[in-house]
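Note that one protein chain is taken out, while the other chains of the complex remain in position.
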Amino acid sequence: MKLKDVITVSLLGVVGFVISMVSGMITQVFGTYGVFVHVSIGSLLCAPVYFVMCHKIPKRGTIFIYYLLAGIIYSLMGFIPMLPIMAVAGLLGELCIGNRENYMNDGKISISYVISQVIYALHGFFFILFLGVEGLTKTFPNLFTVEKAQMVKDTFFNSKNMAIILSVEVIAAILGTMLGKYIYNKFFNKNIKREGMLS
Amino acid sequence: MFVDNVKRKIQIKPISIGVLMVIYTSIVFFSTMLVYWLMLLFSFVLLIAVKKKKSISLFIFYIILFGLISLVSSKCTISGWIGSIYTMGLIILKLFPLWTLAVILSSFGTSAIIYSLRSLQLPISLCIGVAIFFRFIPEYRAYLSEINEGLKTRNMGLSIIRPIHSLEIYLVPMIYKAFETGEILSCALITKGIEYDCKKTSYEDLSFTWKDYGIILVGLVFLGITIWKKL
């Protein structure tokens, strides 16, 4: 990758980040439920950025840097555990693309996107798990009792809800890839012959 | 005129805040009330030292959030929707010491951050990427409002009936902007010799002083207390 590619990927990362922030603000009203929905909305909305990026910068490392940078930014914002998660997401994304020539292959881009985003989305779980609702009772014994902790756990960490959250994410990512492909072709793909209204 | 104190008399270095952040991260999940309050207090002291104004608004935010949480805790039954928001609020409170550090980190100049990352042996391209994030996030926020303005002049806007169109009108200009900025910035950086192979220097003095060692020491003490309490 050339310097220019890195710079452009970073700027696209900024775009993705800004979109996630905006969607994050919207999902804030959902409280802890929001943690799960948040990433799914992000997966849906950021897919066009990912598609355009792969098509315009079809080089080894593009995807990895895209995710890794987000990971570093999360770390600097205080979420250091995000760094390894994002690194893994980026690596798998690159692997799914496979061959160098496939950066322009919509099918491969889609697979890579869904896989990476699902790993990214898991950070929500990791986060809550890591934190351990139990940890809350320790820090705030007056505000968060063991019973409350148990209740919150029951709400979120049962296999049914986990499955729902995961499938929501997968569906969001798949819809995202469709949206990404659509927007890329409509606005960025120069090889498409367009029908004009004037002659 | 706005003067950034951190940058002028750079007192605390990004790296020491970074180290403290790692320590905080590793203990924040297990910390007892005592350590939590100590961490919170310490990060606020640091924030006051570098960004007084910001520390006031952050403090007010904390007090309000804490008050609300206490209120909900005493007045409402914690379940369902309220429970969910309540838990979220608690998590924010819990991570507050970390976020205060993040606020401090974000007040450093781009070059201080980039040089610090470089001294951690991170590849130059990643350092540039991170610096770009810091530099351009506010730029893109401003750009979003410019897009809004452009939409108004065209009598366009968000519409629930056309969700895809609503997304397009924001997303497409931003993506194009990224490519355009990428090109201009690359020209500027290349002609300013960013790719020149030599030992790079820093405009800011980033060598450690007793203050930095002090900060790390305090962090280690917090770590010590947490481990000792666990045992």
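For reference, chains read A and B in written order, and residue numbers begin at 1 within each chain.
By definition in this document, a contact is a pair of C-beta atoms (placed from the backbone, for glycine too) under 8 Å apart; a residue touches a chain by one contact, two chains touch by 3 or more.
Operating definition for what follows: contacts and distances are computed from a predicted model.
Asks: What protein name does the UniProt record of the undisplayed chain give, "Succinate dehydrogenase cytochrome b556 subunit", "ABC transporter domain-containing protein", "Nickel import system permease protein NikB" or "Polyamine-transporting ATPase"?
Replies: UniProt lists the chain left out of the view as "ABC transporter domain-containing protein".
Asks: Determine which of the presented chains are touched by the chain that is not presented, and list them.
Replies: The undisplayed chain, in the complete complex, is in contact with A, B.
Asks: Could you tell me which of B:74, B:121 or B:201 touches the chain that is not displayed?
Replies: The one listed residue touching the chain not shown is B:201.
Asks: Out of B:58, B:169 or B:215, which is the one that touches the chain we can't see?
Replies: The missing chain is touched by B:169.
Asks: Of the residues listed, A:100, A:160 or A:194, which one is in contact with the missing chain?
Replies: A:194
Asks: Just the residue numbers, please: which parts of chain B touch the chain that's not shown?
Replies: Listed in rising order, the touching residues are 1-4, 7-8, 109-111, 115, 131-132, 134-135, 138-139, 142, 146-147, 149-156, 168-169, 172-173, 176-177, 180-181, 184-205.
Asks: Touching the hidden chain in the full complex, which residues of chain A are there? Just list them.
Replies: Output for chain A: 2, 4, 186-188, 190, 194, 196-198.
Everything below uses one rule, namely that only the chains that are shown with their structure count from here on.
Asks: Approximately how many whole Å separate the CA-defined centres of chain A and chain B?
Replies: Chain centres of chain A and chain B, defined by C-alpha means, are spaced 19 Å apart.
Asks: Using the touch definition up top, name the residues of chain A that touch chain B in the complex.
Replies: On the chain A side, the touching residues are 1, 3-4, 6-15, 17-19, 22, 28-35, 45, 48-49, 52, 56, 65, 68-69, 72-73, 75-78, 80-81, 128, 130-133, 135-136, 138-144, 148, 151-152, 155, 179, 182-183, 186-188.
Asks: Would you mind writing out the residues of chain B in touch with chain A in their complex?
Replies: 18, 21-22, 24-25, 29-33, 36, 69-70, 73, 78-79, 81, 83-91, 93-95, 98-99, 101-102, 105-106, 125-126, 128-130, 132-133, 136-137, 140-141, 144, 164, 167-168, 171-172, 174-175, 177-179, 181-183, 185-186, 189-190, 194-195
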